[in-house]
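Removed: one protein chain of the complex. Kept in place: all other protein chains.
Let's turn to chain A:
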Amino acid sequence: MALAWLPARLVGRRAQTATARSLVFTVPGWPGHLPGQHVDVRLTADDGYQAVRSYSLAAPADDDRLELGVQAVSGGEVSPYLADQLPPGERVEMRGPLGNWFVWRPEQTEPVLSVAGGSGVVPLMAMIRAHRSAGSRSLFQLVYSVRGPEDVWYREELEDGGPFLDVRFLHTRRSPHGAARASGRITAADLREPTARLDPVSPVYVCGSTGFVETVGDLLVELFAGRGKEPATIRTEHFG
């Protein structure tokens, strides 16, 4: 059966950073989804022109409420409109859920590593929230690369995630005062400890821009070589 376009009403908007927003929509008839999946969002102009982009779901299914996380890209056709212009109470259209591969299911019990670059944290946040609400006692790790401390999304939830969530922030441009790690892009050293805690079958989720995902994929494959961990355990999602 073809997936239908469903009307989705904006009911909440919250700033995550200066340019990123959490958006909550109600979507009557939403069939539910798995953590890590995404939706297509369709906008229609007065002259009938339509534009569609994909956005990851930031939280597990909660009846007909869906949360997205949108980074406004300057000069972008869709993201600045969603982030700042779509009036509360108004509607767009959505279709989904999409993507059956980049998912974490609450029945999974192996320790997990997830690696986010910037807005790539969105689908990983859905997994982290599902992991928490399932009361899972397996370790969920997030290595989260941001430019500076002011670019962290979901900070409170990530810093206060309990004993089964382990979050490491990597600052590429500006580190907080007294940080042990110098500012800079992700390296093998940043991944050595988190990967050492994985099982051979543990899934690894990597999400962000193409450049970030390619870099991290290469680092992980190298770290796994000689440890008997297959590159096929690495699942990637590219945002552009």
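In the analysis below, a residue touches a chain if its C-beta (ideal position, glycine included) is under 8 Å from a C-beta of that chain, and two chains touch if they have at least 3 such contacts; residues count from 1.
What we mean here is this: contacts and distances are computed from a predicted model.
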Hidden chain of the complex, named as in its UniProt record, picked from "Cytochrome bc1 complex cytochrome b subunit", "ATP-binding cassette domain-containing protein", "Molybdopterin-dependent oxidoreductase" or "Amino acid/amide ABC transporter membrane protein 2, HAAT family": "Molybdopterin-dependent oxidoreductase"
Missing-partner contacts on chain A, residue numbers: 1-3, 7, 40, 42-46, 48-54, 77, 81, 85-87, 90-93, 98-102, 210, 213-214, 217-218, 220-221, 231-232, 234-236, 238, 240
